[in-house]
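What you see is the complex with one protein chain gone and the rest in place.
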């Protein structure tokens, strides 16, 4: 993983083969002390584990896809959960027939590269537990 | 719906269960007097109505999907249409098998949460009618 802050205060983050995406983003956000932000990116990964939130069961159904995929869309945000940066990311992936799959990102591993741009937001955005869903939601 | 302006002038908008997305975004943009902007978000919704523009018929084909979906990607922009804010949004949704669907967003209802970030643009961006397509397009 490499990163660089631009002159106007945004961040370029390049994840490299073998990097685990959620783990790497949370680490670098903590290192950079970013309390809120918008994150977007494109690249290529393998064996992604995706989630779908089941409202009745109040938990994520997880599914791991096998193989190599293009990251067609990676969108999410960074907030604070119990004093640590927490990224909430949804992805859409593409296979070699241009078919698409997607979900809440649990984890995935970079194969070729993952080019991320983070736009920090000047705000102490926090997540707090929501009783109805059992999820940690934005506390505005 | 809750919203907060960050110190650097962007907006965090949290839509809550039962909120209708297009309706809520147009309302809050009017309330905040935002004349142009970029909007992005992730969350979960149900029973979305999506559109596909048929060039020959010069109108949107609409389709309503039944059930609960993750909002994997919500991308769009805000402009002025006849002196009122108008959001143009495309979405990609995911089901419990990580399959994806998408279209021009007509409307959908939030189930769990929808976390939106709006980056306002300092520009009086306007939409005006386009004769060829019968759509209201950006007037640059």
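Per-chain residue numbering starts at 1, and chain names A and B are given in the order in which the chains are listed.
Note that in this section a residue touches a chain if its C-beta (ideal position, glycine included) is under 8 Å from a C-beta of that chain, and two chains touch if they have at least 3 such contacts.
Note that the coordinates shown come from a computational prediction; the quantities given were computed from them, not determined experimentally.
Sort through A:34, A:71, A:87 or A:137 and give me the one touching the missing partner chain.
Touches the omitted chain: A:71.
From the list A:27, A:40 or A:133, pick the residue that touches the absent chain.
Candidates A:27, A:40 or A:133; residue touching the omitted chain: A:40.
Could you please point out the subunit B residues that touch the chain left off the display?
36, 38, 40, 50, 52-55, 61, 63, 65, 73, 75-77, 88-92, 100-104, 119, 121-123, 125, 130, 132-133, 135, 137-138, 140
Using the document's contact rule, name the residues of subunit A that touch the chain not shown here.
Residues of subunit A in touch with the missing chain: 2-4, 6-8, 10, 12, 14, 17, 40-42, 44, 68, 70-75, 92, 94-100, 111-113, 115, 117, 119.
Basically, only the chains that are shown with their structure count from here on.
Give, as an integer number of Å, the spacing between the C-alpha centres of subunit B and subunit A.
Each chain's C-alpha centroid was found; their separation is 21 Å.
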